[in-house]
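Missing here: one protein chain of the complex. Every other protein chain is in place.
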Amino acid sequence: MTQTINSGQSVKPASVAQNMPLSGLAKKANVNIIGLEKADYKGADSTLCSGCGHDSISAQIITACYELGIQPESLIKFSGIGCSSKSPAYFMSRSFGFNSLHGRMPSVAQGALLANHSLQGLGVSGDGDTGSIGIGQFLHLVRRNLRMVYIIENNGVYGLTKGQFSATSDIGQELKHAGKNELPPIDLCAEAIISGCGFVARSFAGDPKQVVPLIKAALRHRGTAVLDIISPCVTFNNKDDSTKSYTWGREHDERINDIQFVPNANEIQVEYNAGEAKEVELHDGSKIVLHKVDETMHDPTDKHAAMRLLTDAHDKQEFVTGLLYIDPNRENLAEVHDLGETPIAHIPNSKLRPSPESLLKLIAGMF
Amino acid sequence: MTQTINSGQSVKPASVAQNMPLSGLAKKANVNIIGLEKADYKGADSTLCSGCGHDSISAQIITACYELGIQPESLIKFSGIGCSSKSPAYFMSRSFGFNSLHGRMPSVAQGALLANHSLQGLGVSGDGDTGSIGIGQFLHLVRRNLRMVYIIENNGVYGLTKGQFSATSDIGQELKHAGKNELPPIDLCAEAIISGCGFVARSFAGDPKQVVPLIKAALRHRGTAVLDIISPCVTFNNKDDSTKSYTWGREHDERINDIQFVPNANEIQVEYNAGEAKEVELHDGSKIVLHKVDETMHDPTDKHAAMRLLTDAHDKQEFVTGLLYIDPNRENLAEVHDLGETPIAHIPNSKLRPSPESLLKLIAGMF
Amino acid sequence: MISNSVTTADTQLTAAQRPSVVNDFSITAATKNGSGSQTANLALLRSLFKMGIPVSGKNMFPSNIQGRPTWYTIRTSGDGFIARRDVSEIMVALNPDTALEDHEKTAPGGAFFYEETIKMPLQRDDISYYPIPAKRIASELEKDPKLKTYSANMVYVGVLMWSLGIEEREMEAALMHHFKGKQKPVDSNMKVVRTSIEWAQANLTKTDPFRVERIDKTKGLIMIDGNTAGALGSIYGGVSFVAWYPITPATSVADGLTDYLPRLRIDPETKAPTYAVVQTEDELAALGMVLGAGWAGARAMTSTSGPGISLMAEFSGLGYFAELPAVIWDVQRMGPATGLPTRVSQGDIIKAYWLGHGDTKHVVLLPGDPFECFEMGWRALDLAERLQTPVFVLSDLDIGMNQWMCKPFEYPTEAMDRGKVLTAEQLTELKGFARYKDIDGDGIGWRTLPGTNHPLAAYFTRGSGHNERAQLSERSEDWEANMERLTRKFETARSLVPAPVIDSVEGAEIGFIGFGSTTPAIDEARTLLAHKGIKTSFLRVRALPLHQQVHDFIAAHKKIHVVEMNTDSQLASLLALHVPEFATRLVRTNNNSGLPISAAWLIKRIEGAK
Partner (left out) sequence: MISNSVTTADTQLTAAQRPSVVNDFSITAATKNGSGSQTANLALLRSLFKMGIPVSGKNMFPSNIQGRPTWYTIRTSGDGFIARRDVSEIMVALNPDTALEDHEKTAPGGAFFYEETIKMPLQRDDISYYPIPAKRIASELEKDPKLKTYSANMVYVGVLMWSLGIEEREMEAALMHHFKGKQKPVDSNMKVVRTSIEWAQANLTKTDPFRVERIDKTKGLIMIDGNTAGALGSIYGGVSFVAWYPITPATSVADGLTDYLPRLRIDPETKAPTYAVVQTEDELAALGMVLGAGWAGARAMTSTSGPGISLMAEFSGLGYFAELPAVIWDVQRMGPATGLPTRVSQGDIIKAYWLGHGDTKHVVLLPGDPFECFEMGWRALDLAERLQTPVFVLSDLDIGMNQWMCKPFEYPTEAMDRGKVLTAEQLTELKGFARYKDIDGDGIGWRTLPGTNHPLAAYFTRGSGHNERAQLSERSEDWEANMERLTRKFETARSLVPAPVIDSVEGAEIGFIGFGSTTPAIDEARTLLAHKGIKTSFLRVRALPLHQQVHDFIAAHKKIHVVEMNTDSQLASLLALHVPEFATRLVRTNNNSGLPISAAWLIKRIEGAK
């Protein structure tokens, strides 16, 4: 290896992706639509506390990607800094990952995904990472509507630095060192909605039945999809009086709708079709089916209704789960930039450097 | 001057403030309640473009402070960087001013006003300063609810760097170098409301009748009061198709209510009292009277209604003016911190350094 | 186990043949983090300290919360050396994940204690083996299943007490200290300890030579970590505003402030706090608030580590140029970027000194131990107000988070210095003032505090070019004059910051220069070198800008080893610029392992450099 090699490789779309399981010769009992086993989606061993909500979410990301048949190499993982932000190392080792700086994942993701918009972005962040130091980048990411899934593993506390309040901590909540929290929580779903986000959902780490289909739907959304997943910190924030604790979560979780993701390639759609369902067509042609529960009758295409739901719940210190708001029509950033099919990162050198003649012409104008 | 002098001076409240006009011997024809002339509220000559909306706002700040009889020395001015952020130099030279860094005025203001919470804070920023680089600090300031007036001189453009888009620029708007704006504007009033702001208003630089009373009311608000004032940039953003231009402003300005500030010391309240008026009592006992116009019937204490107004207007690329939302009850940061009457900055050294005995006691516990 | 590969070459004898080794060895306990071993380790450390034996404790922990390997090393030294050593004679292996490695790293002639359930080959014939029934005893004694792992740690405490001869009453006193006087947890822990001692007496036979004996070498000393010391120093320095953002290893500075401020700083008359503490949204906001507060007249500080220092660059420049008092604690950790957040370094010294774009330079204080953290805690606040500029205090993870034996804190020897502040009365007398005028020739102007009730009091603060009257100016003359004054002010700073500590040895040709937490290792290395007949001098830098004495010290020695913990030999660079005429005398003696340096490493390194 001594000379420059220009990569020039292009990524095959997931549907025709090659099947290269690491598992070698073993017979493939359970494989997904692209012929990979679930093991092909796993990551390194977690170093999080046993019982941490973040690990459940990693498992659910694995399930969603496996079930959707996403080619691991076509997905890139992003994160900031925190316990939550460590988790991309714990799922999908065959996907590239970028564990960036505290609060700055959105910018890194935007650069990478504009450089290669054929890839699927998946970001994992924490409430401190997103709501405190990172709120500016988060809002501007959402505003630009880059195509990526942005998961906030929201435990209402700084886990990795051992238990300080974050911007989503409950008012009045108490922690050992930090004392009593004096400030109202920031609602990251509401922030996302008013900044123009076209896919905003909230769920609970301990509820894989809701989380997995939400992740699947988010992965097919045209722009930025924000998932605020309450993910209790067993170590620093599991007092029963915190809204981010497991007990509180289970008891106060108001389900507003059921959601099932039905990928195009999958024919089981009918099975889940029901009378009160509302279908929303996503950008890539896949559909998500929203099952309304009677007591709330929430229409997730109604921004006002979504904001009202959130503000009411916020005032009551409760949270609503499910898909809160969806607008599948807004163009994403790569579309706005009119990027072609070939990602920028794969454009050959010959097209990156204009001709000598063009330079001579320019210079002629400089005399 | 060779030795250390500990200041220890305390600021007299405005009502009993001493009268020290710079104008010297001249006879005082027009003086306000604390005996100052309007000239005592003026600043250095403006270096902004002639006709800049920001200069109108400076004039209106001067009027509001003069009419309220604010002691200039008891007010501190803050700003970030931008044409707008230069303007604190152009009003109230007898007030201390701090022209900080681009986007970082909120933190500087918070530090200064916690150090001396007896002072009245008045911040002036731009839409780039607040909405782009500064959105994080802005939201966290609002969340902490420090007592200060925060004026955004919103021209939808970066004036000082010569005409780039800011985060509040209209989608589709065109500028000479920047081309066409591809992104939807951030609504800073909506951002303020969902982050917990208890006083959110919008107005138009060319409308002193609305701006002056809003500033007065804001100056008496208990916590952070955000005023988003559309302030056209005559140089870079006065194309008629921009919502931030004078022509657009005048034609599309939907007035939702009239507002009159009635300070306690002023007995003209009755004069403005009308049938449809809604009174809101502010923290310091002063009242603001909101005059509803029939077509909208907006109740500014209703957060949902405020958000709906903003979202609707946003969708229509219009703006509503007036006091959009008010919640006079939320404690400000100094109250949350239980700060006493003496500002921290004036606590005498003797109370800042604990006794030698207390140290000996502590050390005894370290063996 | 993480360690440099230096080993002691002490013995070929079998354990039994050797004489007692008293008060002079290292113990390492290998556990998992989050398992509660911290109580056990600190109790061991403190009980030894209370027996009068000089000790130091170094925690090597991972950057996660639970379940990953962590090592705690206690060094005892009758001679009073408290630097880290590279080897441990006594190894306590409680973590199955690292037991093999720990076994291998045990010093020849040492003792290996291991949880009895760990299955591993125990085949070294140069060490003594002792099983510990930690889980078993804990299960028997502790009913609450949640507390079982925690109690298991007290079992090794008991077994070590038996083996080394640590006194029960000192252990009880140590636990009493740990639990802040609460008898109940002390009793329940002592129960495990006593049961374990009894079990050891009944079941183990001592075959290693290590033991302790009460001596009298810790009298008058205290045991504390530098971050708490810094917090207390700041409180006694009258800090009245704190803005901070959590980051390892600086968080405990803020913790110390939040703990002690309510106890020490409530106004007895009004019952109101004489301070405000704000946890900010990030480090930019933290320094912004501190500058705002300092400007308005508070004694203001923040604490952070590397990444936070980077984020504070722009505000630091503003503080320098607009001349705002501020104190910034940087408890250094290893690395560029996120690096190794739980490992020590001295890698921010150049960075802090020149933090900010353009021509900025800062005053930097360099405490050498918790005693100085306390002292520089208050001095930094004085200097910041006196010099009207940001003052950095560069501590590090080792000083900041480990327990250090040191002199008890000294109550501030000087009255609080609030710097040059004009009152309304003085303004009337003076008929006004010019904020940035150098009246006194020291480069420092007089300021007024916002709110000063006088029509001539106000001025406008900005980071843009300004003249003496604080008016915006883009004139070259004003700019040059202002920068010249700032340079003059920096010279004033040079004369006000703490002078270096110098031990000049008659006839020494070799000198050491170092700062901060490497001091104990340098001290020890010098003693060892002296035993070999090599005379050395030592200058410990305590602040930037560098003092004239530093120049003189370098001039007086042929070869100067500049000892520091970073990759780029940053102090050596600053020294070279300080003494261009002697630049070639400076030898870069740096270590970037992330571990506190040891005397053995230092000697090996300088012998290699000969």
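Think of it as A, B and C in the order they're written, each chain with its own count starting at 1.
Throughout what follows, a residue touches a chain if its C-beta (ideal position, glycine included) is under 8 Å from a C-beta of that chain, and two chains touch if they have at least 3 such contacts.
Here the structure is a predicted model, which is why all the values come from computation and not from measurement.
The hidden chain makes contact, of the residues C:104, C:359 or C:425, with C:359. Which of A:62, A:89, A:124 or A:167 touches the hidden chain is settled by the complete complex: it is A:89. Where chain B meets the omitted chain, the residues involved are 47-50, 81, 83, 86, 101-103, 132-133, 135, 158-162, 164-165, 167, 177-179, 235.
Seen from chain C, the chain kept out of the figure touches residues 2-4, 62-63, 306-307, 309-311, 313-314, 317-318, 320-322, 334-343, 345, 347-348, 350-351, 354, 356-361, 462-465, 474-476, 479-480, 483, 486-487, 566-568, 570, 573, 576-577, 580-581, 583-584, 586, 592-595. Taking the whole complex into account, chain A touches the unshown chain at residues 1-2, 4-9, 11-12, 17-18, 20-22, 40, 44, 71-74, 76, 88-89, 93-101, 104, 106-116, 118-119, 136-137, 140, 144, 337-347, 349, 351-354, 356, 358-359, 362-363, 365-367.
Criterion: only the chains that are shown with their structure count from here on.
Note on chain placement: the centre of chain A and the centre of chain C lie 40 Å apart, centres being C-alpha means. If you average the CA atoms of chain B and of chain C, the two centres end up 43 Å from each other. Between the Cα centres of chain A and chain B there is a gap of 37 Å. Across the assembly, chain A contributes residues 132-133, 135, 167 that each touch 2 or more other chains.
Residue positions 281-282 of chain C each touch two or more of the other chains.
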